[in-house]
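In this view, the complex is presented without one of its protein chains, the others remaining in place.
Let's look at chain A:
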Amino acid sequence: MDFLFNLRWDIIWNYRELFLQGIWITIVLTVSGYIGGIILGVFLGLGKTSKKKWIYWPCKIYVDLFRGTPLLVQILIIHLALIPTIFGHSLGVMFSGIAALVLNSAAYNAEIFRAGIESIDKGQTEAARSLGLTQGQAMRKVILPQAFRRMVPPLGNEFIALLKDSSLVMVIAVNDILYAAKVVAGAYQKFWEPYLTAALLYLILTFVVTKIVAYVERRFSIDYNPRKNKGGRVAR
């Protein structure tokens, strides 16, 4: 256990700005990947509930492709092959990194949205349609408000998973937390200090996110607790 007492935390302090920047980059990656992934995921998820084959199949193939291959491979293909082929040159590692996270998490979110929508009883759609609502109105007013409540917990898990998965973009040299650790490790040939620091930073971030997710869950995923709705109406 001697090594524990010989750890040189001062080298981490020397590189504190690199780590701080890494934290910021990790947050940017995760948040933009998550938001983009939700927007794209909604459309993919709705597409996967469609009865029209020309909508259903492209969405299904997309989701299967991105869920069936490693994110690390996707990052490399997107950065080194896909983007240079489409644009003729790289758009920067940050762009590639965010793009990969958006495209990947969208596939997982699509399944969450699809399952959420399909979990709502068919009678709900029928009741709405029998009142004269269009398919779109029934979706917006009746199905999605109920489905969203059920989607909150899995979407929260997806956020935490994405936060940790974002470390994979280090492979294309995005300067996130893990990249900072790697730089320090390379410079000093010391491995405990930088990688433990990286692990600790991720742990703190996931802890904070878990708290946020738990709050959002309490707020939204409760099953129509009428006490939450007080103040809406008064005695008439």
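The rule we apply is simple: a residue touches a chain if its C-beta (ideal position, glycine included) is under 8 Å from a C-beta of that chain, and two chains touch if they have at least 3 such contacts; residues count from 1.
One rule holds in what follows: contacts and distances are computed from a predicted model.
> Select, from "Response regulator receiver domain-containing protein", "Peptide ABC transporter ATP-binding protein", "NADH-quinone oxidoreductase subunit B" or "Ferritin-like protein", the UniProt-recorded name of the complex's unshown chain.
Looking only at the record, the undisplayed chain corresponds to "Peptide ABC transporter ATP-binding protein".
> Please identify which residue in A:Val31, A:Ala115 or A:Leu133 touches the non-displayed chain.
A:Leu133
> Of A:Gln21, A:Gln124 or A:Thr210, which residue touches the hidden chain?
The missing chain is touched by A:Gln124.
> Of the residues A:Ala107, A:Val142, A:Leu155 or A:Leu205, I need the one that contacts the missing chain.
Within the whole complex, the residue contacting the unshown chain is A:Val142.
> Go through chain A and note every residue touching the omitted chain.
121, 123-124, 126-134, 137, 141-142, 145-146, 149, 223-224, 226, 229, 232-233, 236
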